[in-house]
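Pasting in a structure now, in structure tokens, and then I'll have a few things to ask.
For this view, one protein chain was removed and the others were kept in their places.
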Amino acid sequence: MASLAATFGRGAMTNGWTDIANADVVLAMGGNPAENHPVGFRFVMEAKRKRGAKLVSVDPRFNRTSAVADSYTPIRAGSDIAFLGGLIHYTFSHSLEQREYLRVHTNAPFLIREGFGFDEGLFSGWDESRKAYDKSSWGYELDSQGYAKIDPAVEHPRSVLQLLKKHYSRYTPEMVSRICGCTVEEFERAAAIVCSTGKPDRQGTIMYALGWTHHSHSVQLIRTAAILQLILGNIGMPGGGVNALRGHSNIQGATDMGGWNTLPGYLKVPHADQASLKNYLEQNTPKPLRPNSLNYWSNTPQFVVSLLKAYYGERATKGNDYGYRWLPRLGETDNLSWGYIFDGIYAGKMEGLVSFGMNPVANGPNTHKMLAGLAKLKWLIVADCFETETAAFWNARKLADKYYSSAPDPAQIQTEVFLLPTACFAEKDGSFVNSSRWAQWKYAALDPPGEARRDQDIIAGLFLKIRALYEKEGGRAPEPLLAMAWNWQNPATPSLAEVAQEINGRDANGQQLAGYAALKADGSTASGNWLYAGSFTEAGNQMARRGLEDPTGLGLYSNWAWNWPANRRIQYNRASADAAGKPWDPSRAPLRWNGKTWSGDVPDYKADAGPELGAFIMLPEGVAKLFATDFVEGPFPEHYEPVESPVENILHPKVSANPLAKIFHSDIDRLGAPEEFPYVATTYRLTEHFHYWTKHLAPNSQLQPHFFVEIPEALAREKSIRSGDWVRVRSARGKVEGRAMVTRRMRGLKVAGKTVYQIGLPIHWGFIGRVTGPLVNNLSPAVVDPNAGTPEYKGFLVNLERVGEKAEPEKV
Amino acid sequence: MNTTLVKAISASPAPGPPFGPGAAKQTHTVAKLIDTTTCIGCKACEVACQEWNDQPFLIGAFEGTYQTLTDLTPSFWNLIKFNEAEQEGHLLWLMAKYQCMHCVDPGCLKACPAPGAIVQYTNGIVDFNAENCIGCGYCMTGCPFDVPKLHPRTKKVQKCTLCSDRVSVGLEPACIKACPTNCLSFGTREDLLAKAEARVEALKDEGRSESGIYNPPGVGGTHVVYVLAHADHPENYGLPRDPAIPWTVALWKGPLKWLGNLVLLGGILGTFFHYVRYGPRRYKDETG
Partner (left out) sequence: MELSRRGFLRAASSGAALTTAFGFDARPALAQARELKISRTTQTHSICPYCAVSCSVIIHTLGDKARNVTPTVVHVEGDPDSPINRGTLCSKGLSLKQFVVNDQRLTRPLYRAPGASDWKPISWEEALDRMARLIKTTRNAGFEEKDGQGRLVNRLTNMAIIGGCTDTNEINYLLGKFRFALGVLAYENQARL
């Protein structure tokens, strides 16, 4: 998501589920949409049936998406950048790049400073002592007014396009084959289909999910896909885009509402050196890099002040910087994303953890580290519908002795644990935001069972209790706590509709705002999340709308629910037309310019601005970024091996893995070498289960009752393993045991001259549930992407052995 | 549509022309179309079937495949079969829904000696009526698709009803409604056969020259029709190549039809013997 934000301006699926039916080509890679998003996949089948669209599946396993694909290419887990880099090379070497699109809508013509370069796996500016880059050589060449210089002919050797071509010239089909393990023919067959969309009237989309995010180089991997789609001219077009398929019902919305370093609406959590609101706004409000850039983030002051008004209400005044001082600050090098939090917990730096509907013991890397860490907490609060492995972590040794016999005995674990029963989805109202950014309202159908409570009541109950303690007894730093507005009609049981209204925002007269254009920086408007201004207006709850009109015939359904930004269904839709505003493909133009206004989808643009304005309004450049300096490992993505890899990087053996990958080094974080752990493991979901939830349900337990290990036939022969045998998979961290599923759907791959086998490990099981089995994260390493903090679940090393025909007897 | 119109009843004389309100309009039969080229094996139809029919869920043994139950059971009427095959060096992973085919000429009904235990409605649905079933299992012999299953406890044979309860009120069967990729469709048999032909044409245009329709003539055609991309090898989908009613059953209801009259009596006796052998019906069934 970070890569999409850096490349296009916003970190979310560019198009939407219904739009996939407009595609001519669908590349399913880094995701298995037929299995993990079966209903979303129906738009792929619709595109195939109605448009004759071609589906290309690239995956370590021949999966259920591959089963209905027009082309399947096997790939080694962790080699995706090489494959996509190969597609970029193929596009240029077959002259399929969309030159005019690149010239108008990307930073292809921008000139990069002298001194930028790439050699032996490292970009210019590498500081070996700090193990980090000095990025100063990566910038644009600026003119005297501070604008980037461009070469309109896009021929300057230091233009982004020429540098890009040069960078990917190494990614020949032969190189792709040697790195990824597919044959040259397999690669070229897929490339011919994917790159056939390098035409104005042919659109291709990419569907990816956690198969791309679960790497130590995930951000750069997704950047590679974004670059490919830009050079093919597939961004802003119906049927195009880079479509990130989120894995949970409201990950998109949860992220929109803030994270460790973000406030709602992707505003940044202040840094310690931003002492005043003025400092903060100066440092966080970007300046345009081209004269025709709208630079929408120039409205940052309106967004921030409105948020502070929603947070601190009447206590936020101009005189006190609207309460800015009450927000917590990050230090310059602080990182409190997932891996760091749990590393901190394991190191004993944390006293308590509150977990709402999450199960870190199951879904975090290196389960042993999770269990040992939680045992060091003073207290743990888990709110969930079902008992989870996290809530019962203290009992792991008893419940799963086979794996955790060395875990501490419950008697030695001093953690106080609260397990709070919550309402499930059907027992609460509120909005879920899907991958397409559509916020859809749901209604409560019944009350929660027994004493279970709605989450809002639990949060409110806890908040009010703590606040009362400070009011009564005083305590450390009460101001931020007492200043926070909690003035719901029923403070102990807030109505979610009322919360939704606050998120949308209101003006000084208490009127609901119509959209984010109405936000002010003078304290006269309050809005809990500027992105959602427009979701709950004076006209009512827009997220509950059920209109089915589709006047463009493109499947926009603009009156069904509501989506950010501003109900635009296809992001960056201005890029669907050329410099003069003429659609690249008149048969499916999301926008039309009549000389005065744009119509069709809600324009992702100033509605009455002429076509000369830049199409990517969220970026200071005004255009999409082929070259982006936002990330730590370089402005162009480069193939790096996973941290645990069976081979050296054949492009540059001295810099094999991502030099900036974050590897946690506690005593429990061990890495394995290929001599001891020769096989590549990859973890994934099955269509029959949802994460670690449905093991509590009888139907899903029927559909996939048993944990299994997918093993290529040739490897199974080598190891005398037959389907159904009991096998053990070990990594440097731990082990799992289960039944062998010997299959032709995975095969040995020739990588750098040697045969590499991959092993498939479905997630979904654990030590609590109607059906139980090992947690596959017993095996995975605490290694994360340095930008996004995503763990490397795809492509780590394991060994495999046959245990016997039956399970070893469990110790009782 | 009105499912009360009966076309054939097991072990009973032919009911004559359809009668009753709506009889004049009853010119179409219904069918289910399974376009296996768009099946993603998501098993939505399996759950939809069991959920709608309030059936118990089962845990199968591990068989080394994504198909976790090997066959239909008395309380599991809809199975997606997963099969692997190879063609011209390419791996095929074929998924196909399996259930009662609702034959035009149902071998089960022909074989059944219990009056009213099996009914064929004029809309084509072949429905089992547990009320009248004597548990003899003859229908299982009569079925060339091996679909009906005898419940070990209730001693009743059960199978897909094509959601006769839903269809009778104008709803599509539960599996059809569930299917996310439109691999399944429901409508009149004529329309769906035409749709199947159009789909096969489209597939052939894409170069999938072995595409075809599975609507086996050995049972007079079926009310469940498949589009197969590899119609030359139906067995790769777990479908019998040339299903036909076993000759024993055909004989029984063909030249030896006079025996059928005796069967009426036999059926009554059968009910008696069923009672004597298994005792009174237990309503608790196995649900839960």
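Each chain carries a letter (A and B) given by its place in the written order, and its residues are counted from 1.
Methods note: a contact is a pair of C-beta atoms (placed from the backbone, for glycine too) under 8 Å apart; a residue touches a chain by one contact, two chains touch by 3 or more.
What you see is a predicted model, and the numbers here were worked out from it, not measured in a lab.
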item: Given A:Lys318, A:Lys378, A:Arg717 or A:Lys754, the one touching the chain that is not displayed; value: A:Lys378
item: Contacting the left-out chain in the complete assembly, out of A:Val154, A:Leu281, A:Leu330 or A:Ala752; value: A:Leu330
item: Residue, one of A:Met350, A:Ala566, A:Ala714 or A:Val803, that touches the chain absent here; value: A:Met350
item: Contacting the left-out chain in the complete assembly, out of A:Gly146, A:Gly319, A:Gly450 or A:Gly510; value: A:Gly450
item: Contact footprint on chain B, counting only the chain that is left out; value: 2-4, 6, 9, 12-13, 15-16, 19-21, 42-44, 46-48, 51-52, 54, 115-116, 119, 127-132, 161, 164-166, 168-172, 177-180, 185-187
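Following the convention adopted for this analysis, only the chains that are shown with their structure count from here on.
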item: Length of the line joining the C-alpha centres of chain A and chain B, rounded to whole Å; value: 45
item: Footprint of chain B on chain A - complex, ascending; value: 34-35, 38-39, 41-42, 45-46, 48-49, 52, 62, 64-68, 72, 686-688, 698-699, 701-706, 708, 723-724, 739-745, 771
item: Residues of chain B defined as touching chain A within the complex; value: 37-44, 46-47, 50-51, 56-60, 62-66, 68-69, 84, 86, 91-95, 180-183, 202, 206
